[in-house]
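Shown here: the complex without one of its protein chains, the others still in place.
Labels run A and B following the written order; every chain starts at residue 1.
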Amino acid sequence: MIKRSISDFARRSALNGSAAVAIALALASLAVRPGLTQDISGPVEGTIEYGYWGNARRAELTEAVSRKFEEAHPGTEVLGIVAEYAAYIERLTVQAAAGELPCVTQTQSTFLATYATRGVLIPLDELIQAGKIDISGIPEAILETGRINGHLYMLPTGTFLRLIAYNEAMVAEHNIPLPPSRGDFNEYKEWLLAAQEKLPDGVYAGENEGANLFTLYSWIAGHGENFFKDGKLGFDPELLQRYFEFWEDLRKAGAVIPADRLDEQFGAIETTPLSRGHALSATRDIPQIIQVQQTLANAGLPAEIKFFRNPVVEGAISGNVPGTNGLSISASCDNIPTAAAYLDFFSNDPRAALAFQSANGVVVSKPAQEALLSSEATPESVRESLQTLSEVVADGDVATATYPSGYQTLPTLLRRTYEDVALNGRSPAEAAQRFFDEASRTLR
Amino acid sequence: MAMEQSQSGLAAVDYQSRGEWKLRLRENIAGYLFLSPFLTGLVAIIAGPMISSLYLSFTNYTAFGRPEWIGLENYTRAFHDPRMWSAARVTITYVLAAVPSVVVFALLLAVFLNKGVRFLAVYRAVFYVPSLIGGSVAIALLWRQVFGAEGLLNYALQTIGIHHETSWIGSPSTSLSTLVILQTWQFGSAMIIFLAGLRQIPQSYYDAASIDGANTIQRFFYVTLPMLSPIILFNTVMVMIGAFHAFNAAYIISSGSGGPADSLLFFTLYLYQQGFVNFDFGYASALGWLLILAIATATAVLLISTRRWIHYGEDG
Partner (left out) sequence: MTLRRYLSASSGPCDKAEEIRWRAIASHPFFKHLVLVGLASLMFYPLAWMVSASLRPDVAVNNFSLWPGRDFTLENYSRAWQGVAGIGFDRFFLNSLIIAVASVVGNVISCSMAAYAFARIDFAFRRVLFIVMLITLMIPYHAILIPQYIMFREFGWLNTILPLVVPKLLATDAFFIFLLTQFFRSIPRELDEAARIDGAGHVRIFCTVILPLSVPALATTAIFSFIYSWNDFFAPLIYLTRTANFTIPLALRAVGDASAESAFGALFAMSVLSLLPVIGVFIAFQRLLVEGIATTGMKG
């Protein structure tokens, strides 16, 4: 008797289990939604969830913004869900696969396309046209980073622009000539070699950027080429080969971090050679210099960091490549009007700007920038970042950047390919070809 | 004292009587009753995802669309994939190096500590704590602090006159060894299990052996090892499975890349890259099943080849 009911139960559970999975898979496939099916002009009320990445401090600031939003729109509630960056990406994937993304999802230009092209996020154009989200304060070049196939999937809220940071205090200490800002690549190389001669043992003129995808992007842009075209690599393999050769020459001359210490360059900012006084220069995002300076100062090392612009060849627009962080609305959102209002508030409202203090990339919308600059409570570091950014933008020294679907596979691919050259002795030409072969498979 | 492992268990019962059927039924009911939570869990929680992942391994699935049946293509692709083989090599090397180190260390220390040492509890705790820190991000910083170019090991070598300037972690030839050392450093949990096992050996066995004239070493080989053999088998199998599954340390120390030069590309890390970076879940699932196959084979080989040496107390 007992035996029979146990086996019955087991059978039913088995059925339930596999039926559940079958249903789930079918449902997951329905997550591919073509467009807006909801009424976008509904009332702004109810609860929305906002998933973002960051540490405790950024969580505090984000929650402050959410509270201000709730004040501005009574009857709404914003539930923030925070995770650390790497964990955030993993969770994002799992939730997206199940169609369980929070209404408002933080995204980044580097991985936006991967999700946008698969129907996980909704295009914001309709909402913009209906006046729900105001994008007038954001420069066109920045907005472009949020566009996939002509539709805007992410509202950019903060930008990180890669420039070359150098330790000015060390330059003064060792009587090194100042680096060439927006010089050409030969001048950059010469500067590194000349600086190395004056530096003590154990300190290198630069970090080894051969494995760094962002720097490769600057190289391509600085040579006037497009990194991507139609979702594929848009430049010649020979340019990549020359990139490897550039950094290999420097490595063999002892002017950059050696090959067995490449791993120190990845990971937390405080552990990188620039932050520990082992390297004189390295590419960094504008807001990152604060951490670098702090780490150096705490260790009693020379701690004055300045930027110079990426090198360019004659005729190229710029070697400074922007990336952006922003907000998106997920396709499974059930409260689009409130989500849209939150996006608009976060981006444009002065109260939001003051509460958030530009904690995730330099703020890009004009109203937000003005609010921060005019307020006395804004810390000096934020002010400096804003100023650096506006100077660069004003000079027009910003390259346009696109990030197609599959972009997120490239950083590891480049690192592996360069390691092959530097540690295994593979020829730059062959390595460049291998990079292209693999990239063509993963960019989809 | 060689004993054969009894397979049927209830050897003493006479199956030739009419009560045999009734006995069998009673045993089956009892067995399944005791097993009911496990069976429920197996069916309701494990079977679904397992079957799903097996199904997905025969498809092309990017996690956001419909899975598309492609038969054995993922598997053939794996066999022609040089990185898959490279990952397999890394994992197998790691298993062959780490498992004996951990098990032997844990066993020796457990035996050593079991003899009764002052401050036993302190030593036990100190040896165990490293295995608690395993998945933490701090491990990468800690390990670089010891094995980096300017780390403790190079510093110590320098004080005895050996100049080693390169990073042990950043060089492809030595990076895996640092992870084997990391795993060995975490032998504590296996040691705890051995200690528990040692405690269950009746003192009377040792006494009987002493009476027969056995010395310490002979007692170790004729009483301790056989009585502990089920636990030794357990630890070896579990440490081996754990080594096949090793992920966290490699992920954290290589920042997810498997570098330098794929020297830390453990099989599970490669699986992760294919699934969560390249969004090729069909391929990742196939890799997962290949891993299960490899582990199952290794485990079967281990269990079968050591069958004669494992002595279960149930055989008196």
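Keep in mind that, in the parts below, a contact is a pair of C-beta atoms (placed from the backbone, for glycine too) under 8 Å apart; a residue touches a chain by one contact, two chains touch by 3 or more.
Keep in mind that this is a model prediction, so the values were computed, not measured.
*Asks:* Kindly state which of the options B:53, B:101 or B:177 is in contact with the chain not pictured.
*Replies:* Final answer for the missing-chain contact: B:53.
*Asks:* Touch as defined at the start, partner being the missing chain; which of A:295, A:348 or A:388 qualifies?
*Replies:* Candidates A:295, A:348 or A:388; residue touching the omitted chain: A:295.
*Asks:* Consider the whole complex, including the chain that is not shown, and state which of B:70, B:192 or B:214 touches that chain.
*Replies:* Of the candidates B:70, B:192 or B:214, B:192 is in touch with the missing chain.
*Asks:* Give the residue, chosen from B:35, B:96, B:157 or B:301, that touches the chain omitted from the document.
*Replies:* Considering the complete complex, B:35 is the one touching the chain left out.
*Asks:* For review purposes, identify every residue of subunit A that touches the missing chain, sorted by number.
*Replies:* Counting over the whole complex, subunit A touches the hidden chain at residues 17, 20-21, 23-25, 28, 49, 51, 53-60, 62-63, 79-87, 90-91, 94-95, 97-98, 100, 102, 267-271, 276, 290-291, 294-295, 298-300, 359-360.
*Asks:* State which residues belonging to subunit B touch the missing partner chain.
*Replies:* Within subunit B, the residues that touch the unshown chain are 8-10, 12, 27-28, 30-32, 34-38, 40-42, 44-46, 48-50, 52-53, 56, 63, 109, 112-113, 115, 117-118, 121, 123-130, 132-138, 141-143, 145-146, 150, 152, 155, 185, 189, 192-193, 195-197, 199-200, 202-205, 208, 215-217, 227, 230-231, 233-234, 237-238, 241, 244-245, 247, 268, 271-272, 275-276, 281, 284-285, 287-289, 291-292, 295-296, 299, 312-316.
In this section, only the chains that are shown with their structure count from here on.
*Asks:* So, what's the distance in Å between the C-alpha centres of subunit B and subunit A?
*Replies:* A distance of 38 Å separates the two centres.
*Asks:* Can you name the residues of subunit A that touch subunit B in the complex?
*Replies:* That would be residues 2-3, 6, 9-10, 13-14, 16-18, 20-21, 25, 28-29, 31-32, 86, 89-90, 93, 96-97, 114-115, 118-120, 258-264, 266-268, 271, 406, 408-409, 412, 415-416, 419-420, 423-424, 442 of subunit A.
*Asks:* Considering only the defined contacts, which subunit B positions touch subunit A in the complex?
*Replies:* My answer: residues 25, 28-29, 32-33, 36, 39-40, 43-45, 47-49, 51-52, 62-67, 140-141, 144, 148-149, 166-167, 169-172, 253-262, 273, 276-279.
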